[in-house]
Structure formats: structure tokens, C-alpha cells
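Just one protein chain is left out here, and the rest sit where they should.
When the chains are written out, they are named A and B in that same order, and each has its own residue count from 1.
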Amino acid sequence: MATVTTEEAAVVTRGSMTPLPYRVVRKRRENHDNWTLELEPVADAIDPIGPGQFTMLYAFGVGEVPISTSGDIEASGTTLVHTIRAVGSVTKALCAAGAGDVLGVRGPFGNTWPIEAAHGRDLVLVGGGVGLPPLRPAIYHALAHRADFGKIVVLYGGRTPEDLLFRKELARWRSRLDTAVEVSVDSAGPDWSGNVGVVTKLIPGAAFDPDDAVAFVVGPEIMMRFTARALIDRGLPPERIWISMERTMRCGVGLCGHCQLGPTLICRDGPVYRWDELEPLLGVPEL
Amino acid sequence: MPSKGTSEPAVLAAEDLDALLDALRDEGYRVVGPTVRDGAIVYAELDAASALPAGWTDEQAPGSYRLARRDDEALFGYAVGPHSWKQELLPPRVRLWQARRNGTLAVEEEPIESEPTAFVGVRPCELAAIEIQDTVFLGGRFQDRDYAARRADVFLVAVDCGDPSSLCFCTSAGGGPGATEGFDLALTELLDGGHRFLIRAGSSPGEAVLAKLPITPASAADLEAAGHVVARAARDMSDRFDSTDLHDLLLRNLESPRWDEVAERCLSCGNCTLVCPTCFCTHVEDASALDGSTAERARVWDTCFSVQYAEMHGGNTRPTTRARYRQWLTHKLATWEDQFGSLGCVGCGRCIAWCPVGIDIREEVGAIREEEEQHAHA
Partner (left out) sequence: MRTLDALIVESPVFKGLDQDQLELIAGCASNTVFAAGDRLFREGDQADTFFLIRHGLVALDAYVPNRGQLTVETVGPSEIVGWSWLLPPYRWHFTGRAVELVRAVQFDGACLRKKCDEDPLLGYDLITRFSQVLVSRLQATRLQLMDVYGDRHD
């Protein structure tokens, strides 16, 4: 039986619910409601974060939200990079922070993208809307270790051209010549000369070999379902499709019960999941 | 036959129970145990053995809990009341830390104000519930600091069950009315042939306390009597709940029409989660002082029945009572096993008694099973 002695209890030093102070060192506006914050530890740093993982970001007195890491991890050292959409009171407070302001950070939590599973294979990364930031660290990693992969294909879908994130980088990645980047928007005006239509339309024509590819998909749940279906129709087996899940999250450390989806705790077993393992759960409405 | 514990079983006369409480206090423990208050047997600080619910029993049925007089002076002659030990180990509201904003973020963790406490009268189902919560709060990659500190300072005095209520089904939930492990001391109350307790230690701290008590060696008759108490209690509970294939049964039937049916009765009040000894969900409250200079975070009991429980930006993933009831029951009886390696339910029956509309989870599971069988033969 798990009886905790006083000595063992003392080893639990900084509580898992206690944030570390991080200072905003740079802030970039990505579009009308998305900002990227770069944070540096004021004193202690959290453990190194991996692509796909998240931290709980705390806005003083307002609250905390889980935000995926979205930067170039290998180039960042202890600096944390997070791209945040201002939709609620906490994210709005975070996005209102300026350089010099101090936020709280807990983490890193969750699991990472199985990048090794894509070694020697084609890597397809499909992002929808704010799904691109959690993929970006995997993209940076793959491009920095280009020879480890076959084709690299980035497919990105947004609402309108004005909503697209990281446009400059998308163009830069494409200009590398060894990386395919295709973008589509749900609707557009006359200034847009790119694709219009759902991101799944980009899949049939994308340049990868379904027999030897791995896909990472992030976006609204319904977009991930349609995308997985389209990838499977193209011949990619469900065991080589990985998604990143999101659910109500409060503690991020597996102690509060909120992020359950059936048998899994997303903060602990996810947020990255293999499609075939999660699909049955996603098919049960209101699970 | 109750377990032997680490020492030879001994006998403590009922009138010497104060010696036990005094010994616990001498060891520095604050003593919490059962007492009658407001028509129920609840857990509160005990000054003396005279505060115990002598001669009281509980009569429980779906949606109903009443105290009744016994025709003897048994001190622990009831099943379980609305309280569980989680109110000590996982207090309803705990401040985790305070913070100042003074050019940086200075966070000061809250000192954990818990005194060493002896829990007296812990039922075997409650021992099981404590073990389950230990797994949740101490067994994962991240521990709960507050729970760990409180848990380390607890002395457990278990009391075997002689009088399960009609709602008890611990034997169908992997447990039983006799305490086997996880306690410091365990008692079995014996009434015939002199009011006394068979007492045994289950740990070194237990042995230390036992050594201070005016005990006498247990006779073969004492041991046999104690064995009968537990065996009879277990027999009384047999066939209360068919838990065959429970995990897979529920997960195969997530769309059973029974969920719609129970949702029509369920008030989504969350009483079940309040009284359940294993329910552990909490949420986090972040607040700041009016002048914005200080902030604090508290951990507060939450219930998956609350409408806000599954709210996130962009909506609510469980907006209906049906979805929330299904979540609670399938978590408790099925997916808890996937998440924490054991059944989440200990068979104490509290959720059945304290549900205002008397929903009986044993009946619900039975109905889902029957529904599946009918469907298969349709």
C-alpha cells in the first residue's frame, strides 16, 4: 500500500501546481488575434520541452491555460516560444502582456510528436487554423535534420488569407526547394490567388508516398477527422497518422480529472495520439 | 477470519476504548471519528469514546438515510455515513500558493496546515478508497503536494463491518467487510459474551500504540466470533451486484438507451460525487486582490456533473445530463481502471443513499446489461 512517509513527502519540493516566473522578452503579432510570446526564465527554468508538448501559462490573477510549444526548440535554449490565440479572459491577458512582463509557467507536460517514426519516411504535416503552431517545432526539427526524412509536405488550412499564421515562414520553407508547402483558405476575396477550399482537398494531390509516410495532424477536431479520412483514402494506414487532442484542462498534471476522454487523460497520455487508437472515442458524441 | 496483522490479535474491552483514544493523543494525533450529528453519523473530532454513536445504526435505501436505535450498545453498529475520509485528506478548499507581482512573479507556496490525525472507525471500503486516492495523488508522474503531506501524517484505526446496509456491495467491488491491509490498527467489535474488540496491529506505529493499551490475549473463541462477524456481513452482501465483465460491458454500451432513461431522473446535482470516497476531481481558482498586487490559487472540489466541468473555449463537450451521468458512471466503474489500474468504486453505497432521486448504480448497470442481452437476441 502506498503510505508516504514524511521523508518521501519532503522530496516533493516545488509543488506541481506552482508556476515558475518567466519574462516576456519578445512579442510578435501573427494576425488579428494571435500573438507569439518568447519567454525566458527569471530564475529556474522548466525541464526542456519537446515538440508536441505544452506548458500551463499563467496570467497574474487571471488564470492558466495549456499552450503548445510553437518554436524552434533546438535553437531556443531555455527560451519558450508560444503562439496564443486571444479568445478568452486568460489568453487575452496573456496576449496583452508586453516585453518585460512576467508570466507564470508550469511544465513541460504531455507527450511529444513521434518524429523518429518518420525517420526514413515521407513526413506530412497538416495544420488547420491554430493547429499550425503545435506542428511548427516538428517542422523546424525535420528541416534541421532534413536528411533523416524523405519528402516533407506541409499542408495548411485557414479561414481566410488574413487568418493565416506564419506566412513568411511558410514561404521560406517552400523556397527551400526540398519542402512542399500547400495552403488553402475556406474563403477569400479577389486579392488571394492561392487555393480556396478545405485543407483536405490538398491531400489527393500532395507529393508523398502513402505506403511510406507518416502524418501529423492538428486542428479543430472535426478538421482532424476529415483530414484523417482523406489521408486514409489516399492510402496512409491509420497507425501512421498522429493527431494532437485538446479538451478542458485545469491542472495539466493528471490530478484534477478534467481532461478525461474515456479511458485516457489528455494531459498525461496525450496530447499526441495515434489516430487508430483515438478514433473510436472521437466517434462517440459527448464522450 | 480477519487478518492477523503484524502482531498477535488481542482483546480490548469496550470500556477501555478511551485508552486507545488517549494513547493516540499522547502520540500527538488529533482524533477524528464517527459521531451523531444532525441525524447522521458523521466524522468529527472526538474528545472521548462517549462521543461515538453507541447504540445507533443506519437504515439506508436508494435516496434515503435514517438513523435508528439498536437494541444493544454497539459503538460501530452502522455502515457508512455521508462523510468520507477525503474531507481530511483532500479538503474541499485548499489555498495552494500566493503570489506577488513586484517586477517579477514571486510565488509562495502555502504551508500545509495539517496536524497528524488519527482516523478512527475506518471501514475496509474506506481503506480501499484511501488506497485508490493514494494511487491518483501519489502514484503518477506528478504528486499532489498537499495530499502527500497530509497523508504522511495519518494513523488509521480500521473497524471491520458487522452491519452492512442494504446498499453495501463491497464484496462485488473487490473488497470485503474485514480489514486485511493498509491500516495501523484494526478492530472487530464483539458484543456477545462481553462488549469487547478484537484488536490487531498492521504496522510498526500500530504496534507501538497497541503496546500501550490494556489488552488481553485473544482466545480461540474471540477469533472465531470475530471471523463470524465478518463472514456474516459478507454473506449478507452476496448477490447484490453482478460485476461480471463490468469494464467492457459499459464501454460496449456507451450508446445504450438506458443513459437517456437515467438522464431523465438525474438532477445533475452532484451529491453522488460529494459523498463518494474516491471521487477526486478538483478545479483551480485563480484570484487576485482588488488592487491587483497579490494573487492566489486555490484547489477546490469539483464535480463532473457541473455544467461548466467540460467547458472550453468554443463550447462544452458534455452539455447534457446524459453525457455527464455517463461520464461519471463509466469513469467510476470502467475507465478508472484504464487510468489508474483499479476499479474506482469500493461498493460503499453512499451514492445510492444520497441521491435525491434514488438512482442505484447497481440497478443501472444491470439494466444496461439486460438491454444489451435483449438487443443481442432481438
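Rule of thumb we're sticking to: a residue touches a chain if its C-beta (ideal position, glycine included) is under 8 Å from a C-beta of that chain, and two chains touch if they have at least 3 such contacts.
Since the structure is predicted, the reported quantities are computational estimates derived from the model, not experimental observations.
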| item | value |
| --- | --- |
| Residue of A:Gln53, A:Thr200 or A:Thr264 in touch with the missing chain, whole complex considered | A:Thr200 |
| Option touching the unshown chain, where A:Leu20, A:Met223 or A:Leu282 are the choices | A:Met223 |
| Residue among B:Gly39, B:Pro111, B:Pro217 or B:Gly315 that touches the chain left out of view | B:Gly315 |
| Of A:Asp148, A:Asp163 or A:Glu286, the residue in touch with the unshown chain | A:Asp163 |
| Residues belonging to subunit A that touch the chain removed from view | 87, 128-130, 157-159, 163, 184, 186-190, 192-198, 200-201, 204-205, 219-220, 222-223, 226 |
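FYI, only the chains that are shown with their structure count from here on.
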| item | value |
| --- | --- |
| Gap in Å, rounded to a whole number, between the CA centres of subunit B and subunit A | 39 |
| Complex contacts: residues of subunit B adjacent to subunit A | 96-97, 99, 101, 103-107, 109, 131, 134-146, 148-149, 151-153, 181-182, 203, 251, 254-255, 280-284, 286-289, 292, 295, 297, 299, 302, 304, 309-314, 317-320, 322-323, 327, 330-331, 334-335, 338-339 |
| Complex interface listing, subunit A residues touching subunit B | 1-6, 8-9, 12, 14-19, 21, 23, 42, 58, 60-64, 87-88, 91, 102-104, 220, 246-251, 253-258, 260, 262-265, 268, 284, 286-287 |
